[in-house]
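Shown here: the complex without one of its protein chains, the others still in place.
Naming follows writing order (A and B), and every chain is counted from residue 1.
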Amino acid sequence: MTTDAIDSAQTPRHEEGTNYINAEYGLLSWLFTIDHKRIAILYMISVTALFFVGGIFALLLRLELMTPQGDLFTSDTYNKLFTLHGVVMIFFFLIPAVPSVLGNFILPLQLGARDLAFPKINLLSWYLYVIGALMGVVVMLLGGVDTGWTFYTPFSTTYSNTWVVPTVLAGFIAGFSSILTGLNFIVTIHKMRAPGLTWFRLPLMVWALYGTSLIQLLATPVLGIALLLIAVERLWQVGIFNPALGGDPILFQHLFWFYSHPAVYIMILPAMGVISEVIACFSRRKIFGYKFVAFSSLAIAFLGFLIWAHHLFVAGISVYSAMIFSFLTMFVAVPSAIKTFNWTSTLYKGSVSYEAPMLYALGFIGMFLIGGLTGLFLATLGIDIHVHDTYFVVAHFHYVMVGSVIMAYFAGIHYWWPKMTGRMYPEWWARLAALLVFVGFNLTFFPQFLLGYLGMPRRYHAYVPEFQVLNVMSTAGATILGAGYLLPLIYFVWALKYAPRASANPWGASGLEWHTPSPPTTHNFEDTPTVTWEAYDEKAWLKEAEKNV
Amino acid sequence: MSEHADTAHPALRHHFDDLNQQHAAGTLGMWFFLVTEILFFGPLFFTYALFRSGSLDPSFQNAFIAASHHQNITLGLTNTIVLIASSLTVALGVYFAQTNKKKPLVLMLVLTLLCGVAFLVIKGIEYNQHFAHHLFPGQGFHWDGAPELARGGQMFYILYFCMTGLHAFHMVIGIGIFIYILMRAMRNDFSSDYYVPIEVSGLYWHFVDIVWIFLFPMLYLIDPASKH
Partner (left out) sequence: MPNNLPFMPNQGSTLAPHVDALYLVLVAICAFMTIAISGAVVFLALKYKRQPGNEEPQDYKPSTALEAIWIVVPLATFMLFFVLGAIVFFKARRMPDSSMDVWATGRQWMWKFQHPTGQTEINTLHVPVGRPVRMIMTSEDVIHDFYVPDFRVHTDVLPNRYTYNWFEATKPGRYHIFCSEYCGTEHSKMIGTVVVMEPDDYQLWLSGGTSEGSPAAEGKKLFESMACVTCHAAGTGSRGPNLEGVFGTPVKLASGQVVTVDENYVRESILNPQAKIVSGFDPIMPTFQGQVNEAQIMQLVSYIKSLKAPETGRPEAAPAPPANAAAK
């Protein structure tokens, strides 16, 4: 069986022939495709567009913050910019980025399946995403929204005079896109694994996506209904969250964070999955402590539901609930620590090479360490009472969501780019971009930790002059970071046409996705492969691959 | 190698190995979807419990009871019976599909649809009564009971309209699904080896019924005996 698989990988029957990209032509063949790989490409294009929209907002924010007085924009414009930056980046980039782009493309391939369980629902997910995103764009054109992406009541329900209702509906629709993707992934992982591919032979990316999907299914509907209630409250002037009418503004915060805290794990968990794949590949080892890493994904998904109220430590919850949520929050850091230690140990006695995906992955470990550990500062009650809602929080979640998640997304895009497009990418430029992102990111966000402890509150259009030096450093870093993000866009587009063609397994990696040609055919596998090896342990097959290079 | 081999059933999708796998995937998908649905209704139930318990405003306890006295229990009960009946017809429909009995299957699907429509019509009558009594929350809300209970009474009706509205929306979707199922049944799409769509739609229909089974006592039967 193994040799069958090797043959089919090494002598792909369609090397120069048809694949999923050239199987059909024309815009309609893409817009009505139900092929998970084409849908992943659709996601990739739309997510990239919105990433740059959100990124431009971020650069404008940083430009405004160069000087203490609010001189570039009015405060109203500034508030809309940070709101749209948050809404676009979270709902339309970070949540779909790794699962819907990389997961969509790679999950069926890693499982040895011909497609996701529900291909039409997969396409529907993308359309829902696009409708949500277009509504977001319409909101921007109409004049924006100024509630912050957290939509705190009663500001959002009663006091804001901006386009709150279409924005929450955009979030609601995007939420359903996310739910349907999660549903599709879970069923696919349960029911469509190739023969021999038992749970403990699954790549860690699959485990991570499984945990992600659980959160998408269980948390997203709660946000959906909370956002709907905001719309109801605004449209009919009733007061579920408005204390003047007998409602409770803190109730909204509970409902919101019941989703939005697990949502950070929707972002980080699949990113961790990518890192496991990349580190295993480029150190040519099995991941150290495979089962611990696999179960830590589930542990994070589970614990993620028990800690939402750590966002409310200064919002008037009782001392005892604050204690409980602080205590539980400490636990969620343990599975993350397990992953970090195991990734590090995987390098030991490995054969480590430094291609761009690996550089991103190693950078990820550093960023995630800082982002994760500063999360513990915030979970520690005695510190949160000082740094709550300051730039310390901003720096922390950017380290996790930008420093870590986007590093992992870039690692994954570079790693699977040959599989997705059939072409390599320019390695030198990619390494340069990875370096720029790493340096630019740290220069942007590390000063913000210091600003936060000094007491600069977040969402400030103007600030007191003593905070200026650190803000200027941060803005300087942001320009480098911007360049680091723009560079891959340029060389990837170039690579589509000019880069050398990729073989079926250019990295000598393990995993079923490398058993099909690059790019794969529409049906992924000519013959359903049978798996006889443990995860990341295709030694015999790897050796064979080496010989044929 | 388990190829997509022998089974060339017309209903088999290209990416499944066989009908069993397709069946299992469809059913599992619906179960997971229903879990999502529970979490979708969950916050409304939670909000109801929070306000009803009076932990925010103790006067809401009595206000909710007073408000529930404006509910038409007869119509609510009729709707409950209609929905339970429709669950039975759905279950029978699945049975007739499994046993290749087309005519009774079509009959059951039609009955289910009729029950669904009847439910919505009765719900519409109730809504109409609420509008007539100015019980729709917002500017036009008018409370003729004790004035100190007005805020709680309005909160009850906010939740009433949100919960029953969301439920009715699910009923509309369900009716749409069953019209589609009925058309396929009349086209002879289903047989003893391919009836998953009916089973899966039936799961959804049962779920919507169960939500109502919770809503009915919460919104109509809080304390009917205290009505004077």
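Convention: contacts are C-beta pairs under 8 Å (C-beta built on N, C-alpha and C of every residue); 3 or more make two chains touch, one makes a residue touch a chain.
Because the structure is predicted, anything quoted here is derived from the model rather than measured.
K.L.:
Of A:374, A:444, A:474 or A:516, which residue touches the hidden chain?
P.N.:
Within the whole complex, the residue contacting the unshown chain is A:374.
K.L.:
For the chain left off this view, which of A:30, A:429 or A:453 is in contact with it?
P.N.:
Only one listed residue reaches the unshown chain, and that is A:453.
K.L.:
Given that one chain is not shown, which residue among A:76, A:427 or A:534 touches it?
P.N.:
Per the contact definition at the top, the residue touching the missing chain is A:76.
K.L.:
Which chain A residues touch the hidden chain?
P.N.:
Within chain A, the residues that touch the unshown chain are 70, 75-76, 79, 146, 148, 150, 152, 154-155, 158-160, 243-244, 249-250, 283-285, 288-289, 292, 314-316, 318-320, 322-323, 326-327, 330-331, 333-334, 337-338, 340-342, 344-345, 347-354, 362, 365-366, 369-370, 373-374, 376-377, 379-386, 388-390, 450, 453-455, 457-464.
K.L.:
Over the whole complex, note the residues of chain B touching the chain we left out.
P.N.:
57-59, 148-149, 151
Basically, only the chains that are shown with their structure count from here on.
K.L.:
Give, as an integer number of Å, the spacing between the C-alpha centres of chain B and chain A.
P.N.:
35
K.L.:
Report the residues of chain A in contact with chain B in the complex, numbered from low to high.
P.N.:
113-119, 179, 183-184, 186-188, 190-192, 195, 217-222, 224-226, 229, 232, 236-240, 245-248, 251, 255, 258, 523, 527-528, 530
K.L.:
Tell me, which parts of chain B touch chain A in their complex?
P.N.:
Chain B reaches chain A through residues 1-3, 13-17, 21, 24-25, 28-29, 32-33, 35-37, 39-44, 46-47, 50, 56-57, 60, 137-139, 151-152, 154-155, 158-159, 162.
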